[in-house]
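Only a single protein chain was left out; the remaining protein chains are all shown in position.
Letters A, B and C name the chains as they come in the text, with residue numbers starting at 1 for each one.
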Amino acid sequence: MLYKKFMSDQKIITDALIKFRNERDWEQFHNSKDLSLAIMLEAAELNEIFLWKNAEETENVNTEKLKEELADIFAFAFLLAEKHKLDVKDIVLEKIRRNSLKYPIGKAKGTAKKYNEL
Amino acid sequence: MLYKKFMSDQKIITDALIKFRNERDWEQFHNSKDLSLAIMLEAAELNEIFLWKNAEETENVNTEKLKEELADIFAFAFLLAEKHKLDVKDIVLEKIRRNSLKYPIGKAKGTAKKYNEL
Amino acid sequence: MLYKKFMSDQKIITDALIKFRNERDWEQFHNSKDLSLAIMLEAAELNEIFLWKNAEETENVNTEKLKEELADIFAFAFLLAEKHKLDVKDIVLEKIRRNSLKYPIGKAKGTAKKYNEL
Partner (left out) sequence: MLYKKFMSDQKIITDALIKFRNERDWEQFHNSKDLSLAIMLEAAELNEIFLWKNAEETENVNTEKLKEELADIFAFAFLLAEKHKLDVKDIVLEKIRRNSLKYPIGKAKGTAKKYNEL
């Protein structure tokens, strides 16, 4: 489908997710509360890869599993974005702008402290 | 920046995230284990919106907060994808293909059961 | 062991957990960060029981699974308490006292709002 080159990533991903969902008649389960819970449970499966491991070891983890769990997180996150008609690029760029104010370079550089502790 | 129209969403988002991160010298904290933990903690903040609420009420939630928490999840998820050189569109479409096999329409239609209970 | 009747629950549970852990030489993995992560991952498994289900349906869930996941949460929570020499009864009763101030009956009765929204 040549024209897909001109569709945004979000549109392509969301269309595929909606098609998969509708073929299975799963929209009935996908309220915002459960979609949010699904994101968190997939995030837990991602984190399971790193449990009991030093952060340094973690760059050698099983990438195949990481890829699958990250894909699941993205899938439910895109479905929730679609439900609330959110443009992912817009909301992330907007959040970066806000965080630039909360974490000014002069204060935040090189420290992992939260903005309310800077 | 006119040429950005031809950049993928993922490239635009990731470039902005990396710029924000590098200006603050935060790459040192962003190992895969902590990025994954960050995704989960942001997912928890998203879920907090829905705690003690019926799923039905949840469509009237504070969208501003939902937008911010979802943006945080996407931000850390894109950073983790970048770290592992993953194309988000590719991994989600690939996961949909796998899930099509785990959840064949005939068996999965209309039920929220897990694939190993179908 | 008759004398166990006079030991606190926490002591009995913790002793059994430490014995199990030490026989497997697992103390090396049980730093506070990973114990906390383990609590969260077990909490995710507990929550998986309820995903895509209405809250009303949830009282008919598989109690056997709930029992196992809740036991896992308690196990890691008691291990973390032991690591920091915390008396579980004391810290919970103390937290109830604090919450009584944050959530005065007159304001908090019948509402699920957070203390900063009361």
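Heads up, the rule we're going with is that contacts are C-beta pairs under 8 Å (C-beta built on N, C-alpha and C of every residue); 3 or more make two chains touch, one makes a residue touch a chain.
Because the structure is a prediction, the values reported are computed rather than measured.
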item: Those residues of chain A which, in the complete complex, touch the missing chain; value: 37, 40, 51-55, 112
item: Chain B, residues in touch with the chain not shown (by the definition above); value: 29, 34, 37-38, 40-41, 44-45, 47-48, 50-52
item: Touch list for chain C against the chain that is not drawn; value: 8-10, 12-13, 16-17, 20, 23-26, 28-29, 31-34, 36-37, 39-40, 43-44, 46-47, 49-50, 53, 55-56, 58-59, 61, 63, 66-68, 70-75, 77-78, 80-81, 84, 86, 88-89, 91-96, 98-100, 103, 105, 108-110, 112
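As a working rule, only the chains that are shown with their structure count from here on.
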item: CA centroid of chain A to CA centroid of chain B, Å; value: 1
item: Contacts with two or more other chains, residues of chain C listed in rising order; value: 37, 40, 51-52
